[in-house]
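Moving on, here comes chain A:
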Amino acid sequence: MTQLLEVDDLVVSFGALRAVDGISFAVTPGETLGLVGESGCGKSTTALALMRLLQGATLRGAARFAGRDLLALDEAAMRRVRGAEIAMIFQDPGTSLHPLIPVGEQVAEVLRAHLDIPATEARARALELFRKVGIAAPEQRLRAYPHELSGGMCQRVMIAAAIACGPRLLLADEPTTALDVTVQAQILDLLRSIARDSGMAVILITHDLGVVAGLADRVAVMYAGRIVEAADTRTLFANPAHPYTRGLLGAVPQLDRGWDEDLPTIAGSVETALAAKGCRFAPRCNFAYAACAERPPLEAVGEGHVAACWKVR
Partner candidate 1 sequence: MARYLRNRIGQSLLLLLGVSVIGFALMHLAPGGPLAVYTLNPTVTAQDIERVKHQFGLDQPVYVQYVKWAFGLVTGHWGYSFFGGRPVGSIVLERIPATLELMGSSLALALIVGVASGILAAVRRNTIIDYATATAAMLALSLPTFWFGLLGIYVFAQTLGWLPAGGIASTGGGGLLDRLLHLLLPMLVLAFVLVAQWSRYTRSAMLEILTQDYMRTARAKGLGPARVLLGHGLRAALVPLVTLAGLQLPLLVGGALVTETVFSWPGMGLLFVNALGMRDYPVLMAILMVGALVVVLGNLLADIIVALIDPRIKLTHV
Partner candidate 2 sequence: MSDILLEEVSIRPPSARRGVLRRFLRHRLAVLGVVLIALLGIGAGGAPWLAPHDPDEIAIAERYVPPLSADRLLGADDLGRDVLSRLMYAGRISLSVGIAAMLVTLVVGFAIGAFGAYLGGWIDVALMRLTDVMLCFPSVFLLLFVAAFVTPSLGSMALMIGLTCWMEIARIVHAQILALKSADFIAAAELAGAPAWRIVVRQILPNTLAPILVAATLNTANAILLESYISFLGYGIQPPQASWGNMLTNAQSDFQVDAWLAVFPGLAITLAVASFNFIGDGLRDALDPRVRDA
C-alpha cells in the first residue's frame, strides 16, 4: 500500500538534548494513528517537527509526505503545506485561538491564505464549516470572540479551521485533554466522523489510552523520544509486547479490580531515561538484563506488530 506519510529515522535535537531520537513510522491514507506516551516523551515535538514549527531545533532524517520530504522543503513550499495539506489542532483551544479576532474570521483566513477566493465566499464557507463541526447558531457564532465560547466550542472552531482546506492529514495534539469529560467524547465523535467522511488521515497524539482505543486504527507507543512498540489497536491492547506498554495498560484503572487493591504503577520516573545508553526503559524495567545496554531495534513480533525490546524478539 502506498503511504501518505513515511517518517524515517527522525531526530529532533535542541542543542545537546535529543527530544526525538530516531523514530520511524508510516501513515496510510485515511488511517488514524495513535501516538501514545507520557508527557515529555517527544510525541508533541514529533508533530511540531513534521509541521516544521519548532524554533531552535535541529531536524534530521526524512518525512516523505505525498512524494515530498517535509524536512527538505523550503519555507515558502512548507507554508503551502501547512493548513492546506497538513493541518494541526492543539491541546488548549482557549489559548490557541487569537483572543481579539472573531472566530469566523480565524476560520476564513485559512481559506483565504490557501485558496484564491473573495472575502464573502470565505465567510460563506466558514459558515458551512461551522455547521459541519456542529456549532449551534453558526451565523451568530461567526462574530463571537473566543472568550465568549466554551472550551469545547473553541475546539470545534479549531477543527473547522483545520479541515477548511480539506487536508489529507490532521495532526491532533492532545485535542481533548483540556476539555470536560462529556465534551471530550463529543469532540472525539466529531473527529471520527470527519475523518471517516473525508478520508483524511489523523495522527492522534495523546497520553490517554482510552482516547486511542476509541479512535485509532493503529497505535505507536513512545517512550523517551523513541517508539518502543507499534501495532494495530486491537493487537496492542490484547497482546502488548513491550514491558512499558504492558505497564501502561496495567496502570489503567479497571472496574473488575478489587477496591482495596493498589493501582499498579511503573516504578521510577522518566528522568532516568535520557541518560540511559541502550534501552531507555531499562532503568525502570523489571525484565532488564545485560543485553539492554545496547539499543534494541524495532523488530517484528507478530503480523504488523513491532516492538523494541531484547526480551520479546
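What we mean here is this: contacts are C-beta pairs under 8 Å (C-beta built on N, C-alpha and C of every residue); 3 or more make two chains touch, one makes a residue touch a chain; residues count from 1.
A word on the picks: all candidates are chains of the complex that A comes from, given by their letters.
Bear in mind that the values here come from a model prediction, so they are computed numbers and not experimental data.
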Options 1 or 2 - which one, within this complex, touches chain A: 1
In the complex, chain A residues that touch candidate 1: 51, 53, 79-84, 87-88, 90, 92, 95-101, 109-110, 113-114, 145, 147-148, 158, 161
